[in-house]
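Apart from one protein chain that is not included, each protein chain of the complex appears where it belongs.
Chain lettering (A and B) follows the sequence in which the chains are written, and residue indices restart at 1 in each chain.
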Amino acid sequence: MWAYTLRRIALGIVVLLGLTLVTFLIARVVPSDPAARWMGPRATAEQIGAARVKLGLDKPLYVQYLRYMADMARGDLGTSIRTHQPVRKDLAAMLPATVELVVVGMVLAVLVGIPLGVLSAMFRDSPMDHLGRVVSVTSVSLPTFWLAMILQLVFFKSLGILPLADRVDSIIKLTYPLRPGTGFYLLDSLLQGNWPFFHSTLAHLMLPAVTLAAYPAGLVARMIRSSMLEVYQEDYIRLGRAFGFSESLITFRYALRNALAPALTVIALTFAYSLGSTFLVEAVFNWPGMGKYAADAVTTADYPAIMGVTIFIAALYVALNILVDIAQAVLDPRVQLS
Amino acid sequence: MAEPQRLPLLEIRNLSLEFATPLGPVYALNLGGLDLYPGEVLGLVGESGSGKSLTASTVLGLLPSRRARVTSGQVLFDGRDLLRATPAELQHIRGRDISMIFQDPMAALNPVFPVGEPLLRILRLHRGLRPAEARHEALRILDEVQIPDPAAILRRYPHELSGGQRQRIMIAMAIAGGPRLLVADEPTTALDVTVQEQVIRLLQALQRAHGTAVLFITHNMGVVARLADRVAVMYGGDVVEVAPVAELFSAPRHPYSRLLLDAIPRVSARRERLPAIGGEVPDLRRRPVGCAFAPRCPLVTARCLSERPSLSAAGAGQVACFHPLAAGDSRTEALA
Partner (left out) sequence: MTTTEVDDRGGGGRTDQGGRPGQGSRTDRPSEAQDQATRRGSLFWVWHVLRQNPLTALGAAMVLGLVLAALLAPWLAPFPGDGGVDVHPKSQLLAPSLEHPFGTDELGRDLFSRVVYGARISLFTGSLVIGLALLIGIPLGAAAGYLGGFVDEVIMRFVDIVLSFPPLLLATALAAMLGSSLVNAMIAVAVAWWPWYARIMRGQAVALRERGYVEAARAGGVGTLRILTRHIIANSLPPLIVQASMDFGSVILTSASLSFLGLGAQPPQPEWGLLISTGRTFFLTNWWYVTFPGLAILVTAVAFNLVGDGLREYLDPRLRSV
């Protein structure tokens, strides 16, 4: 199994290298001048020229690329043109907000999606099944940014029970400040016993997380339903019934175990898809995460930041795929890791 | 071996089963009657599509599709109609009083669990054994079905075992609950010939040791000849003949039985054309009228086409035919 894992990782690295090359070339195509942006709008031509040399932009393209790759091997992702900070530092600062959001969202999605799918399959073609299918189709068809705004309208404007945007209430941030910790506000405030902060964070997480969870929940429910229906046709399910095992045992132990494996791939893919939705969610809720960072990077043609974010997301995606393959092998002993 | 005054363990009466399809109903089963006595091995033979596997599934109440419907009839086990039993009652009976051996053990064993799992579960559910006792008993049963190194096998997954081993495990599961009736649905069909031999011998030994009644479904006449006490021949969803095995093979009464036996390839000195049964398999979309075999029967009469024959006594068995063959007719005489 380790041989397989190493091979997958090697393959992933090859893909990532290709991606860096592609992104690097594309970033160079962007018409604006990075050096000018680095110096700001009031720079003189000389200053811009000097900046160009300093940033290594005068060298030929392939040299720039090789230098970049060498730096990356050392863990240096360059310096952001917009923030003048190392990209790595920027990412580390922005990451926890996004991770917290995505994790909470995905957990919600799985907690809702799996039972929905199982129940739909168990009571196939019943009114409940139809309702479940309508719900899951709808949630897969929702425009993320629209759902965000509707939730804001309902829960903020009409009901007034949840906040509009941001990660935590700004007043709470000042009056009950959080000491620096992991960057995961939920975790930190819990560990520090900072209850007002915790409550505020939780309240602010609700709408964005639900928005994020809608699509994956629907997808998971659909996948689990169709996976379960396929499994129900199998002979070993008939055998379970033939030997008088209870329906709930057959569904939740025999069938679900087999149904989860193929659904797992899709679940992981929706996790990756939700990285895209995160982008939109962060935009609407003004969430200070990677999505916002990426958006700013794109609009300011901040190519080191663009590269950094790109590589990071792609690496995450590739790692996720590898994890899924390994998990499948664990769940299904038939999988030959070849 | 079947004495007239013994009460049958299993009685099937007037069983009609249909499949609802978009093109109309398919009349898959029209079983007049079938009896199985305690401790006997009843072979159920017929072509593909004759309804033998369907009969087996219906006994256990395990209809193969949501579109299958029993429209009439009774399946009496120990006098109790299984078709009208509640799901709870059925659950109680399955695995305990009646159990089943499936045709394809690779498909019937859950691939993500070790093969010991369902076996242990049966022992704990149907024999009320505690985990340690169940394990002990499981090892004993695996021994009885001649599985070497049972302790290791319990932990193995289905794909790690050979076909023969898997089938033995299925047999082990089937006898674990101590059933009085074993429904074996073509248990040797998916195995290669050498393994078939072992499994047949195993089944024989087990049946004698436990006195279990066996409903043995197969299309292999050779296997039937060795294992069965009595044989029931099915065609077009109905039983056309029932007879003690020796009698069926030496003097079949129904024309179809005769043709079926004649169609078995024999190694002989004379080279003959292999006799085939002319005509086609019945179209089950038709409502049953007259004898199901009539269109293909060389001895068909007008009555055969309009009236449906029911089983009536003939010798030591029964036959459903208006003109059964007399014992002792040679083929050419009978079917000229």
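What we mean here is this: a contact is a pair of C-beta atoms (placed from the backbone, for glycine too) under 8 Å apart; a residue touches a chain by one contact, two chains touch by 3 or more.
Everything numeric in this text was worked out from a predicted model, so none of it was measured.
Of A:103, A:142 or A:203, which residue touches the hidden chain?
A:142
Where the complex has a chain not shown, which of B:222, B:279 or B:298 is the residue touching it?
If we include the chain that is not displayed, B:279 is the one touching it.
Sort through A:128, A:178, A:203 or A:229 and give me the one touching the missing partner chain.
A:229
Please identify, in ascending order, the residues of subunit A that touch the omitted chain?
The missing chain touches subunit A at positions 14-16, 18-19, 22, 26, 29-30, 124-125, 130, 133-134, 137-138, 140-147, 149-150, 152-153, 157, 222, 226, 229-230, 233, 272-273, 275-277, 279-280, 283-284, 294, 298-299, 306, 310, 313-314, 317-318.
Keep this in mind: only the chains that are shown with their structure count from here on.
Could you state the distance in Å from the CA-based centre of subunit A to that of subunit B?
Their C-alpha centroids are separated by 56 Å.
Along subunit B, where are the residues that touch subunit A in the complex?
60, 62, 64, 90-96, 99-100, 102, 104, 107-113, 118, 121-122, 125-126, 157, 159, 173, 177
If we count contacts the way the header does, which residues on subunit A are in touch with subunit B in the complex?
So the residues of subunit A in touch with subunit B come to 234-236, 238-246, 254, 257-258, 261, 331-334.
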